[in-house]
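Here the complex is missing a single protein chain, while all its other protein chains stay put.
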Amino acid sequence: MDHNAYVPKLAKIIEIKEEVGGARPIKTFRAQFQNKNDFSFSCGQCAMLSVFGKGESIFAISSSPLIKDYLQFNILKMGRVTSSLHEMQVGDTIGIRGPYGNGFPLEEWKGKNLIFIGGGIGLAPIWSVLNTALGKKEEYGDLTLIYGARTSKDLVFREELEEIKKKIAVHLSIDVEESDWNEFVGFVPQNVTDKKPSPKNAITVTCGPPIMIKFVIKALEDLGFEDEQIYTTVENKMKCGIGKCGRCNIGSHYVCKDGPVYSWAELKKLPQEY
Amino acid sequence: MEKILTKKSFPLWVKELVSYKIYAPQKNGDLWNFETIKKPESINLDFPNTVLPPKNIIFPQREVLLEFESSNENKLQVKETLPDDDPTIIFGVRPCDAKALTLTDKVFSGDFKDPYYWKRRNSTVLIGLACNIPPSPNCFCLSVGGSPHSKEGLDILMTDLGDKYFVESLSEKGSTLINLAKPLFQQPKAADKKAVEKTQAEAEKKITRQIKDIKKIPSILKNMFDSPLWDEESLSCLRCGICTYLCPTCHCFDINDEVASSSPVKGKRVRTWDTCQFPDFTMHSSGHNPRPDRASRLRQRIFHKFQYFVERYQNYLCTGCGRCISKCPVGIDIIEVLDKVRDYGS
Partner (left out) sequence: MVNLDNLKKEANRILKEEKVKYIIGYKKSSNGLFTVPAFIKNPEEVEKLTWDPTCVYNLTRFLVDEKRKKAKEKEPDERPVGLIVKGCDSRALVVLLQEKFINRDDVYILGVSCEETGVLDEKKLAKTLKGKKVKNIEFGKNDNFVVTTKDGKTEIPAKEILAERCLECNANFPVISDILFGEKVKRKSDNPFESLEKFESLSKEERWTFWKEQLDKCIRCYACRSVCPMCYCDECVADTINFAVIAETTAEEKAQKIKWVEKSPVTSENFVYHLVRAIHLAGRCIDCGECERACPLDIPLRLLNKKLEKEAKELFGYEAGFDADVPSLVSSFKDEDPEDFIR
């Protein structure tokens, strides 16, 4: 019999970092498998995390596949499972199964300029692909990150962003004016319009709240980007992660298996509501 | 292999199969359902349709996927709980219900084979009973590529010829069962084969309901996502789960942890049937629901069966058993809905 896809592998939490506080807190978790295993994934893929007794939820893996000794997840406290995760300590055990989904076609993007556009916790799937591209910087053209959140306190990976700024162009934004903020003030799509990235030999990856994605795509179209140059990720309620339980479909696609990564050209062909 | 088995010999054959776990339609009150049988003579194959298809024997409504337990030293243990693979026989499977299993087979195969499903599926022998008389006034198997004597998915097909059964073995599993009681079976005569052909032809004529021009439906649906039809047709929908829970092809499920103790944690991860007709099926943790109303949920049921599944697996996800029509508490009729879809397209 093949491997039982429903049984998660046990992993220990080795690091927890508070990224964002307040009413919608975000924490970054790093987890290490208890036993050696063959968990290999590509950027943009997801994993189903278990808090035993509470249930499972699916998350984008935010670490790069180049990192072998842990998996990283950025988790927004939202419901039952994420609340339990937020209560966990270093050393606690969780379950991980996956990887699930298609991932970004990073191999096809070699030699191209990559523009990453994220909002809020949407930086998580971008973080994996951005760091992988950074790790093989010579294989790609210019890398750019446009990232924003509601306030400066809602930006994730603040320290890491400072480091990355030394290597690539990073354009941050917050929605409303703050006293010691020197960068763009306004929504992410407005920042995109303001920075005018060139569509020439470029691929964009945009992740964030659906409303932001909608307007980012519009801004990119206005700048002359073709549908095939725009990539995004889709979220839906999931239970199995393996295209069987039947609830995450958009048209005949199961987002868990056939997604979550779609080019705007592909997404346009699917029903706009599910 | 084609054989004749007299009705008198039928219980004797069943007696030879006692090493198997045997399911057959049993009557409880006014209703028939598949239940395990204790006595070979208690099988009565003169039944209308069962309320529930035999789906729940292969894909039970509740399945424990794994057990977890945390010991005092905080060491967590997870135990996979695969079902037993006791050899099982299901008698009296209707051809539509057998065909339905060939469809759920597709879902539970692929990149991630479902071990729970396949353990039961592989250890079960399906003995079908051809429908000489449609077991429901809402039968429409002929419209969706089936027939009252379809062999698809079956290991044996039995056809009632009055005082005897015409028994066809369709797989090695089937032949094994016949060989366990070889002397009971006789070679069919030419007249028997003729009788079977006649019975089958008559049975087809007795099916009155049909979906006309079904081949056009998938492509028409493609342009009907935003049609007002879904609002109109779902006006009386109660958002209950009858149409999907009684459907032999519906297979959507939920996974939840059932906890016996929260500290130290001990419990089971359980899979249960779920349905696109319940509002919480697609509701995100944030409260956002991409399918917020009855119209979008009815549309999902119709699209899944006659568009999405066709696109993905080149089959309708419907075998025409008619249960969803007969049992809908407000008389929503999938044939009528599809008639309107077709009218919309022309």
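Think of it as A and B in the order they're written, each chain with its own count starting at 1.
Everything below uses one rule, namely that a residue touches a chain if its C-beta (ideal position, glycine included) is under 8 Å from a C-beta of that chain, and two chains touch if they have at least 3 such contacts.
Remember, it's a predicted structure, so these values are computed and weren't measured experimentally.
S.K.: Using the document's definition of touch, tell me which of B:Pro40, B:Pro83, B:Gly241 or B:Pro264 contacts the absent chain.
M.R.: Of the candidates B:Pro40, B:Pro83, B:Gly241 or B:Pro264, B:Gly241 is in touch with the missing chain.
S.K.: Tell me which residue among B:Pro11, B:Gly110, B:Pro228 or B:Pro329 touches the hidden chain in the full complex.
M.R.: B:Pro329
S.K.: Have a look at A:Lys12, A:Lys77 or A:Lys195 and name the one touching the chain we're not showing.
M.R.: With A:Lys12, A:Lys77 or A:Lys195 as choices, the missing chain is touched by A:Lys77.
S.K.: For chain A, which residues lie in contact with the unshown chain of the complex?
M.R.: Where chain A meets the chain not shown: residues 23, 77-80, 82-84, 86.
S.K.: What residues on chain B make contact with the chain left out of this view?
M.R.: 28-31, 51-52, 61-62, 137-138, 209, 235-236, 238-242, 245-246, 254, 256, 258, 270, 272-275, 278, 280, 283, 285-287, 294, 325, 327, 329-333, 335-336
Quick note on the criterion: only the chains that are shown with their structure count from here on.
S.K.: Report the inter-centroid distance (CA atoms only) between chain A and chain B in whole Å.
M.R.: One centre to the other, that is 39 Å.
S.K.: Would you tell me which residues of chain A are touching chain B in their complex?
M.R.: Residues of chain A touching chain B: 1-2, 4-8, 10, 52-57, 78-80, 82, 93, 95, 235-237, 239-240, 242-249, 251-252, 257, 271, 273-274.
S.K.: Could you list, by residue number, the parts of chain B that touch chain A in their complex?
M.R.: 65-66, 68, 70, 74, 76, 78, 80, 82, 107-108, 110-116, 118-119, 225, 251-257, 259, 262, 265-267, 269, 271, 274, 276, 281-286, 290-291, 296, 300, 303-304, 307-309, 311-312
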